[in-house]
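Take a look at the structure below.
Take a look at subunit A:
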Amino acid sequence: MSSTMNLMIGMAMGLNLLALGGSRVPQVIRAVAAQGILLGVLPLMLEHEFDWMVALVAVVTVMVKGFLIPSLLHRAMRAAKIEREIDPFIGFVPSLLLGAAGTIAAVAAARMLPLLPEHTGTLLVPGALASIFTGFILLIGRVKAISQVCGYLILENGIYLFGLLLIHSTPLLVESGILLDLTVGVFVIGIIVDRIQRAFDSLDTRKLTVLRE
Partner candidate 1 sequence: MRFVLETILRLALWLLLAPLLPGIINKVKAWAAGRRGPPVLQLYYDLSRLWSKGVVMSTLASPGFIVGPAVAWVALVGAALLMPLGGAGGALSFRGDVLLLVYLLALARFCTAWAALETGSAFEGMGAAREVSYAVLSEVALITAVLSLSVQTGNVTLTDMLALSVGSGAVLLAAGLFAVLLAENCRVPFDDPNTHLELTMVHEAMILDHSGPPLAVILHGASLKLMLFAVLLSQVVLPLGQLAPLAAAATLIGTVFGVTVAIGLVESLTARFAFKRVPLLLTAAFLLCLFALLLARKGGVG
Partner candidate 2 sequence: MREFLLIILPLAGAALAVLWPSERTRPWLMPAVGSVHTVLAFWLLFSPPHVAPGAWFGFDPIARSVLPAVSLLFLACAAYGVTYLRIRTERPNRVFVASLLAILGLLSAGHQARHLGMLWITTEAVTLTAVPLLHFNGTSRAFEATWKYLLVGGTGIALSLLGSFCLGYASVRGGGNGDLTFVALMAQGAGLSRPWVLIAWVFLLVGYGTKMGLAPMHTWKPDAYGEAPAIVGAMLAGGVTTVAFTAVLRVRAVINAAGEGLAADRTLLAIGLFSMLVAVLFLLGTRDFKRMLAYSSVEHMGILVIGAALGPAGLWAAFFHVWSNGLTKGALFLSAGNIRRAAGARTADEVRGMSSVTPQSAAIFVAGMFAVTACPPFGPFFSELRVIRAAFETGHLAVAAMFLACLLFAFFGLTRLVFSIVDGRPRTAEKGAAKRIREKAGVIIPPLALMGISLWLGLATPAALREAWTDAVAQLYPAP
């Protein structure tokens, strides 16, 4: 049981690296979508017996993380006509290495944290930390708005992953995590809307430096 779960989490961590290394935006989006689906299914793995609540969470998550947001991202990408990330702040190889290092560090850090016995065996915490770390690397290292959004998605995937620790005790809190996707939605809609207004050229955040001291 937990072995399959660990496997899935491991895949999710792999997807992190893929997102880090991917220079083409669609590839990053696909990685994120796949990660979303994986995470969406996870709660079912956690459960010993079937539970409507959890199932609902799973379905909603899969729908939103796996399909809705990625499709939005695709639309935004098309609207903005950008295919690839050009000279990011942190290059692809460095970010890959960073990500790998972060993953290892995450595993190490998770050892130190006092966990409940049922969580000690799982990769939940390492996966969460790794994804959060990855998310930050993307947020900091990428210049295209859409890649940043992907970074944010991975960040929140990590948080969601962490939230799964509490899925039994306080499912509601975990579900509320879905709201973060709303943020993402707002991002993307913002981009699209603004793209239509043509105010925001090529979604290059390097151009977003009018407001400064």
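The rule is simple: a residue touches a chain if its C-beta (ideal position, glycine included) is under 8 Å from a C-beta of that chain, and two chains touch if they have at least 3 such contacts; residues count from 1.
The candidates were selected such that all candidates are chains of the complex that A comes from, given by their letters.
Everything numeric in this text was worked out from a predicted model, so none of it was measured.
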Candidate number, among 1 or 2, whose chain touches subunit A in this complex: 2
Parts of subunit A lying in touch with candidate 2, wherever the complex brings them together: 113-116, 132, 139, 145, 148, 152, 155-156, 159, 162-163, 165-166, 168-170, 172-174, 176-177, 179-180, 182-183, 186-187, 190, 194, 197, 199-200, 205, 208, 210-211, 213
